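Take a look at this one; I'll ask things after.
Removed from the display is one protein chain of the complex; every other protein chain stays in position.
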Amino acid sequence: MHIRHRLELIIERMATRRACNILEAAGLTGYTVLPALSGYGRGNHWNRDTDLSAAGDMVVIVSVGSAGAIETALAQLEALLSAHIGVLNVSEVKVLRPDRF
Amino acid sequence: MHIRHRLELIIERMATRRACNILEAAGLTGYTVLPALSGYGRGNHWNRDTDLSAAGDMVVIVSVGSAGAIETALAQLEALLSAHIGVLNVSEVKVLRPDRF
Amino acid sequence: MHIRHRLELIIERMATRRACNILEAAGLTGYTVLPALSGYGRGNHWNRDTDLSAAGDMVVIVSVGSAGAIETALAQLEALLSAHIGVLNVSEVKVLRPDRF
Amino acid sequence: MDIAFATLLSPMVLFFLLGLCAALLKSQMSIPEAFAKGLAIYLMMSIGLKGGVEMSKNALGQDVVLVMLSGIALSFLLPIIAFALLRATSRLERTDAAAVAAHYGSISIVTFVAAGQAVEAAGLVTSGYLVAVAAMMEVPAIISALMIVYRRGQKDSAIAGAERGELAQEVLLNASVVVLIGSLVIGWLTGAHGMERIAPFFVEPFQGVLCLFLLDMGLSAGRGLRNGWRLLGPATIGFGLYMPLISACLAAGLALLNRMPAGDAALLITLAASSSYIAVPAAMRLALPKAKPAIYLTLSLGITFPFNLIIGLPLYIWLAELVTR
Amino acid sequence: MDIAFATLLSPMVLFFLLGLCAALLKSQMSIPEAFAKGLAIYLMMSIGLKGGVEMSKNALGQDVVLVMLSGIALSFLLPIIAFALLRATSRLERTDAAAVAAHYGSISIVTFVAAGQAVEAAGLVTSGYLVAVAAMMEVPAIISALMIVYRRGQKDSAIAGAERGELAQEVLLNASVVVLIGSLVIGWLTGAHGMERIAPFFVEPFQGVLCLFLLDMGLSAGRGLRNGWRLLGPATIGFGLYMPLISACLAAGLALLNRMPAGDAALLITLAASSSYIAVPAAMRLALPKAKPAIYLTLSLGITFPFNLIIGLPLYIWLAELVTR
Partner (left out) sequence: MDIAFATLLSPMVLFFLLGLCAALLKSQMSIPEAFAKGLAIYLMMSIGLKGGVEMSKNALGQDVVLVMLSGIALSFLLPIIAFALLRATSRLERTDAAAVAAHYGSISIVTFVAAGQAVEAAGLVTSGYLVAVAAMMEVPAIISALMIVYRRGQKDSAIAGAERGELAQEVLLNASVVVLIGSLVIGWLTGAHGMERIAPFFVEPFQGVLCLFLLDMGLSAGRGLRNGWRLLGPATIGFGLYMPLISACLAAGLALLNRMPAGDAALLITLAASSSYIAVPAAMRLALPKAKPAIYLTLSLGITFPFNLIIGLPLYIWLAELVTR
């Protein structure tokens, strides 16, 4: 198996498209967006059912790619997270079909 | 980038608040709760659509924090999981803004 | 804590049962299925709301187990992914109750 | 017989059977959880409102209070009987037995609603305050069951992360208590006049929505049965069939004592005979997390609910007519 | 012309166009999947029930059986024609062509429902059993398409993890088959009497619900087009426009042979001309996972559905009147 990086970006739903644009521009070959139900950060709780506008919803974006592509994305994502609510983390994973990532 | 721990707790939805209380008490600065659709464990299958009461629903709680805070949470979570249905795992991840975790 | 492997399989919803059959056959003691909202891969975007048939929906299947069981599953999953849409990755995690995985 | 036949051939019951069969045949079809939950809230609002409007028409007398007290007493008492029977006949553990007992002391709103339809089809009239009785019977059974478990000093040290009062919050302010009691009060405050403008949504389509909801209940019951029946021994399954009858007889006795009219008696009997599968399971996950949900859910939703809907209802109406003649 | 104009200006079609335009203009609005799926089940229950009630009024004669057989034959036959045409004119691969062919042999319930409305607006009457014909035409096309693929010994070794019978389960017990046939039987069993009490939910609001659902279909079709049109060459797009006409002519021939009344003929023609975008895509993901969903979904939902709804329906009614005159 081959080593790749896994980016996990937790970000407000309204910023999904911006984040995905960054990932695609960085050369990542794919990503998947998952819904979140509720959460907590910096003293605030949020909950999908609290917010009629759904503007406060968060999503989790998972993207597996080469160290280089993830690196490229991180700089831009850091800028994005200076404006939008969210956090990210990166870990090492193994994949089977290296050409896909 | 800085090394932190990522806790992934899969637990029944009705115990979410208890688990989150434990995380906050352990000093974790944030967490995110995701819905699950179905699953399998110890010979039993569950499925969100099977259960009108939704009492059997599971959620996935993701929390990234310092090794110490995760450690503190683990002892309490172990106690929680002796009563409630669920499993957990911990992995190492890297983060950009270390003060946030 | 004890070291185990965490498999993350992103696959089309219609193939969930096939993937789960493979996991169970490989001796994995549990897994959890999460819904996804949208995603991107090989130049195509998909979105849950685009597709009335929901045949294009993707799910994320998370399974934590022994290196051996995950290994066994991987061969079959690779075959499955030659027919169905999806990607997978494996990482190392720590667990508390080793007998459960 | 006629009533039994009419009940069995009502679209309501037939849609339940459709769902049940589809699930037993392993159909993958499902009604989205969010949609079904929305319909459930609609149904509770509707019966709450109708009950409240009925109540606004008459002053509440002493007889009403007595029936309410009877309902509460039943909800307290039935779990004790249920627990004793389960421990005597089945191999369920204490905690599992207590959890099951709580379900049978509490009530099922859908069974109540279906009874309302069947009673009406049988030409009987009912009083609105029975909705209040239904709401009042939800909670005492939970308290009763917890007292059984904790009696022998078996009270767990508090569960990690638990907050004070979280169980009370869950039990006293769950969706069905809030919506039922709330709508009842609103119906009672606004009366027939306020109801007029919302009747095209809350009254006329009611039975149709019930059909759709029962299709979903059939699917849930069938899937529950398929997944969970192996956990139920014959003694437990038997309990799911005879316990409603015991409850029904006790309720019939109280109906007789209270000199209730036949329609109301049928509803009280149905409430006693019905078992919870929404509010109590949620409460049990908080209060008795070690009790196995597959046991109480399968029994209540997979065995007792279909039994009540298909065989029980005509029986309870017949029983009600017997004791009120 | 009048019918064409009336169809185009019906709220139903206008809401579809609204959704289509919004999606093409990249509006982010959406109707929640769970809500839309709930509405879809409502629509199928409703037409099943109405069809069943109609059927309960008359004994089923030989003519009904003949139309049913005609429908089944069409569903078997059309994929063969579609496959041949696609292979001759487009550059689609075998598997993709077979998957598309399956869609065009099967049917679209929403197109059928819209046709029902248009036929009624045109002053024609229809028979309830056409709903049964619709349900029967869903599945044969799938079998037919799979036979095309597997004919040349190209049968894949079984897909990893696949269970025996899972395809049959999916195809014979999917939501639309279960709900349509189930509701039809229930409507037929309970008849006009049983329908009375549920009509305020299942009959009166029907056309309004259809508008809301078509808004969602417009959004889906528009988004599908935006994402998928690049995958469709002109030959494939052309197929999405002329194939319905070929199917319509064949069905018109059968309608003539069967001496069907004009309203019924219009419905049979529409069924033949319509293409599936819910049941067949799901079946194809299981049976032919290597076929590209973007192709068959975009073609069926993005091209053929709008064509049928806007241009096809008046045409099919006209054709039906022609062959039944």
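Labels for the chains are A, B, C, D and E, by order of writing; each one numbers its residues from 1.
Here is the rule we use: contacts are C-beta pairs under 8 Å (C-beta built on N, C-alpha and C of every residue); 3 or more make two chains touch, one makes a residue touch a chain.
These figures come from a predicted structure and were not determined experimentally.
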Exercise. Name every shown chain in contact with the chain that has been left out of the document.
Key: A, D, E
Quiz prompt | Among D:M45, D:I148 or D:I303, the residue in touch with the chain that has been omitted | solution = D:M45
Practice problem: Based on the whole complex, identify which of D:G51, D:P205, D:G263 or D:P289 touches the chain you can't see. | Solution: D:P205
Quiz item: Which residue numbers on chain D touch the omitted chain?
Solution: 32-35, 37-38, 41-42, 45, 49, 169-170, 173-175, 178-179, 182-183, 185-186, 189-190, 194-195, 197-202, 205
Quiz item: Please identify, in ascending order, the residues of chain E that touch the omitted chain?
Solution: 9-11, 14-15, 18, 22, 25-36, 38, 204-209, 211-212, 215
Quiz prompt | Touching residues on chain A - with respect to the absent chain | solution = 12, 14-15, 17-22, 25, 44-56, 76-77, 79-80, 83-85
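As a working rule, only the chains that are shown with their structure count from here on.
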Quiz item: If you average the CA atoms of chain B and of chain D, how many Å lie between those two points?
Solution: 33
Exercise. Spell out, as numbers or ranges, the residues of chain C touching 2 or more other chains.
Key: 20, 34-35, 91
Quiz prompt | Sequence positions of chain D contacting 2 or more other chains | solution = 30-31, 33, 36
Quiz item: Can you name every chain pair that touches?
Solution: A-B, A-C, B-C, B-D, C-E, D-E
